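With one protein chain held back, the other chains of the complex are shown just where they sit.
Moving on, here comes subunit A:
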Amino acid sequence: MSSASRARLGEEVWKTRTDKINAELVTLTYGSVVAQLCKDLDGDYAEVNKQLDKMGYNIGLRLIEDFLAKSNMQQKCANFRDTADVISKVGFKMFLNITPTIANWNSDGKQFSLLFDENPLADFVELPDDGKAQAELWYSNMLCGVIRGALEMVQMQVDAHFVSDLLRGHDTTEMKITLVRYIDDELPQDDE
């Protein structure tokens, strides 16, 4: 499947098979989750990042099934480059109506960056100016977990984390995704 036809597929699924909800509802709901976590964890932003990632992971585990059902993708991605293309053009398009740019491939084709020109989760947001949040909080960290969880269900162990964020005053919002390994079908460890 070519890159252009993936873009068409993403567009079509978004138009015909996705239930839409109000963008501000999403933004505010996600915002309350993050703000509440910050409050509950007493400004321990490293822990907030971790919790967001964990929530995302649990979303990803389920979301992949919904993704496969709606997108009707039949064939497997041939390589990691295809996977990146599908994540951006079909995955993000279908669930958030955005198409992050793929960039910064490393030489062995196992690591790339997603550049978010727009991020519906972060509309209206200004990080608290307590001198810490700007340096420690990855506001949209849930997205990393979603990708990690979803790819794990299709036999890919990846590491995903943000390296820059517009909210922190950087020029771009960039998420780095690294393929750790393809998970072979393994027998559960204590299976007799």
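Brief remarks on what is shown
Here is the rule we go by: a contact is a pair of C-beta atoms (placed from the backbone, for glycine too) under 8 Å apart; a residue touches a chain by one contact, two chains touch by 3 or more; residues count from 1.
To be clear about the criterion, contacts and distances are computed from a predicted model.
Think of the chain that is not pictured: of "Glucose-induced degradation protein 4 homolog", "Ras-related protein Rab-12", "Trafficking protein particle complex subunit 2" or "Bromodomain associated domain-containing protein", UniProt labels it "Trafficking protein particle complex subunit 2".
When the full complex is taken into account, the listed residue touching the unshown chain is A:Glu24, out of A:Glu24, A:Asp117 or A:Asp159.
Note that of A:Ile59, A:Val125 or A:Val154, the residue touching the chain absent from this view is A:Val125.
Listed by residue number, the positions of subunit A touching the unshown chain are 24, 27-28, 30-32, 34-35, 38, 123-129.
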